[in-house]
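This report concerns only the one structure given below.
The chains shown are only part of the set, and none of them has been moved.
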Amino acid sequence: MHYLRDKRNYVVKLSPGEQVVASLMDLARGERLAGAEIRGIGAVNQARIGFFQPLERRYETRELHENLEVVSLLGSLAYGDQGPVVHLHVSLGRSDFSLIGGHLFEATVSVTLEVFVTPTSKRLERELDQRFDLHLLKLR
Amino acid sequence: MHYLRDKRNYVVKLSPGEQVVASLMDLARGERLAGAEIRGIGAVNQARIGFFQPLERRYETRELHENLEVVSLLGSLAYGDQGPVVHLHVSLGRSDFSLIGGHLFEATVSVTLEVFVTPTSKRLERELDQRFDLHLLKLR
C-alpha cells in the first residue's frame, strides 16, 4: 500500500496481492483516522461478497476466483467494539462485461486499486443492532 | 433519519421503513442546503427504478419488491421550480449477486442506508430542458 495525504483525502494505491479490506484497516489504524468515507476502482482476482438476508440475520456469501474489474467500491470506516470496521459494497465487472456484487468481505488486488479515503473530522462509531445482529452506524 | 454534521459532509443513517428520496429531501429542506452531492450504500426491500427513453421522453419504470443490497447510490440535490430535487442513480444487488439498476424514483430501507451528503457552497438549480421534458442542471 502506497498513499499520499492531500488536503482532503488520502489517495491510496494497492498493488498485486494486497488485501483490500485489511489494507484499509491498516491505513485507519496507522493514520489514526476518526472515521472515513471510501471510494475506489481497480481490479482484483479474488473476492468474497455477501448478500444480507434480513430474516435469517446472516449473509449469503459467494467466493469468486477470476479476474474482475472493480467498477465501484463505496463505503465507510467507523469504529466498533473491536476496532476499525471497513464497510464496503462493491460492483465487479466480469470478462463478459456483466456485473456482480454486494457487500465486500475481502478481495485480493490483481493489477491495482485506486482509492480515495476522506477522513471525517468527527469520530464515526458502530453499535450492535439486535434486530439484525449487525453493527450499524451510531448516530443520535 | 439520524445524521451528524461533519466539517465536509452530513453522515446520514436511514432506518428500516424510511424512504430514501423523501428523507434526503427532508434533510435538504431542514438544513437549508444550497445543493449537495450524495453517495451511499445499504439495503432496501422495495425500489422503483427507471430507464429514460429519450425519443419517447419518458421513463420506463420497474417496481421491485425483494431484499436488495444498495451497491451504489450516487447523485445530487438541486432546486427546481417546485423545491428540492434529489437526482439519484442506483445499483442494486439481488440474492443471486446479479445487479440491476438505473434512475431511482424511490426505495424503502430494509436494514440501513449510510449516506454521505456533501453540501455545495453555491446554489445548484435545475431547469426544464424541453428536448427531453426533464429538469437538467442549470450551469452557465
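Going by the order they are written in, the chains are A and B; count residues from 1 in each one.
Just so it is clear, a contact is a pair of C-beta atoms (placed from the backbone, for glycine too) under 8 Å apart; a residue touches a chain by one contact, two chains touch by 3 or more.
These numbers come from a predicted model, not from an experiment.
Enquirer: Given 2 placed copies of the single sequence, give me the total number of copies for the whole complex.
Expert: Spelled out: 2 chains shown, and the full complex contains 3 copies.
Basically, only the chains that are shown with their structure count from here on.
Enquirer: Could you put a whole-Å number on the gap between the CA centroids of chain A and chain B?
Expert: Here the centre of chain B sits 22 Å away from the centre of chain A.
Enquirer: Which of the residues in chain B end up touching chain A in this complex?
Expert: It is residues 2-4, 6-9, 11-13, 16, 39-41, 43, 45, 67, 69-72, 91, 93-95, 97-99, 110-112, 114, 116 of chain B that touch chain A.
Enquirer: Spell out the residues on chain A that touch chain B in their complex, using ranges where they run on.
Expert: 8, 35, 37, 39, 49, 51-54, 60, 62, 72, 74-76, 87-91, 98-103, 118, 120-122, 124, 129, 131-132, 134, 136-137, 139-140
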